[in-house]
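Got a structure for you, questions after.
Only a single protein chain was left out; the remaining protein chains are all shown in position.
For subunit A:
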Amino acid sequence: MLRYVLRRLLTAIPTLFLIVTLSFFLLRVAPGGPFSQERGLSPEVRANLERVYQLDAPLWRQYLSYLGNLLHGDFGPSYNLPDFTVADLFRVGLPVSVQLGASALVLALILGSILGIVAALRQNRGVDYAVVALATAGSTIPTFVIAPLYQLVFALTLAWVPVAGWGGGALVNKIGPALTLALPQIAIVARLMRGAMIEALRANHIRTARALGLGSWSVVVKHALRGALLPIISYAGPAAAALLTGSVVVETVFAIPGVGRYFVDAALNRDYTLVMGTVVVIAVFVIMFNLIVDLLYALVDPRVRYD
C-alpha cells in the first residue's frame, strides 16, 4: 500500500513537469504580454518593466529560471497585482475557496446520494421522476442564472441573507454560494447514485440477503450502498479538485475573495506567473484527488488491491 502511494507520487512528478512546460509555452506563444494592454505606456517604461521581471531574457532562460524558482516553492510576483506575490494571493484566497468548495462537496455528496437512493428504491414512480427531473434541471440551468435568482429571492425580496460578500466566512454568507456551487453536483451525484443503486439492487448477493430475511433498510445501507459507491467515488475525485480550487462565476456573483476569480482575469491579462501558479495548484489538486480516489476504491471494494 505504502509502496503504491510512493510510486504514484513519483509518477506524478513527470506529469506535473509536462503540465508546467506545456502551459508555460502555451501562454508565451499567445500574442500579447502582461504590459501590452496598458495604454500610454512609453516604450522605455515598458522595456524597463520587462527588464525588472526578466521578460526580455530568451524564452528558454525564463523557462529554466521559472522551473528553478518553482522547485524552491517560489511562484514569483504577480504582474497585474504588483504588490502581491502569487504565493500571497493563494495564502489569502485558497482557504476561502477550499472552505466554500468543501461545503459544496459535502452538500452534493449527502443530498445527491439521498436523492439517488430514494429514486432507485422507487424506480419508475412519482418520486423517481421528480428526482430525475430535478437532476436534469440542476445540470442544465447555468450557475449564472441560479446565482442571481437566489440573490433576487432570498436576499433582495425576503432579506434572509446578505446579497453578497464573504463576511469572514459567516454561515449566512456561505449558504448561497455553497448551494449554487453544489446544485449541479447534487444533480450529477443523484443521477450516478440512482443508476448505480438500481444496478446494485439487482445483484445476486442482494437477492440472497433479501431471501435471508434482512430488513430492506439494512440491505440497502449495508450491502447495496457499498457496491453503488464506486461510481460516486470516481466522480467525486475530479469534482473535489474542481470545487476546492474555486469557481469563477460563484466567486464573482457573490463577491467572494477566493482564487477562482483570479484565473480568468490573469489569463486574459497574461499575468503569466499567476496563471502558471493556478495551473500548478489545480494540477496538484487533480493528482492528489485521483490518488485518494484510487485508495478509496481499495477501501470500499475488497477486490481492488494495491500490492
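Criterion: contacts are C-beta pairs under 8 Å (C-beta built on N, C-alpha and C of every residue); 3 or more make two chains touch, one makes a residue touch a chain; residues count from 1.
As a convention for this text, contacts and distances are computed from a predicted model.
Of "Solute-binding protein family 5 domain-containing protein", "Stage III sporulation protein AD", "Oligopeptide transport system permease protein OppC" or "Membrane protein", only "Oligopeptide transport system permease protein OppC" is the UniProt protein name of the chain excluded from the display.
Within the full complex, the residue among A:L152, A:A170, A:V221 or A:L299 touching the omitted chain is A:L152. Taking the complete complex into account, A:T136 is the one of A:N48, A:S65 or A:T136 that touches the chain left out.
Looking at A:L70, A:V220, A:I256 or A:I287, the residue that reaches the missing chain in the full complex is A:I287. Subunit A meets the missing chain through residues 15, 18-19, 22-23, 26-27, 30-32, 136-137, 139-142, 144-145, 147-149, 151-152, 156, 248-249, 263-264, 267-268, 275, 278-279, 282-283, 286-287.
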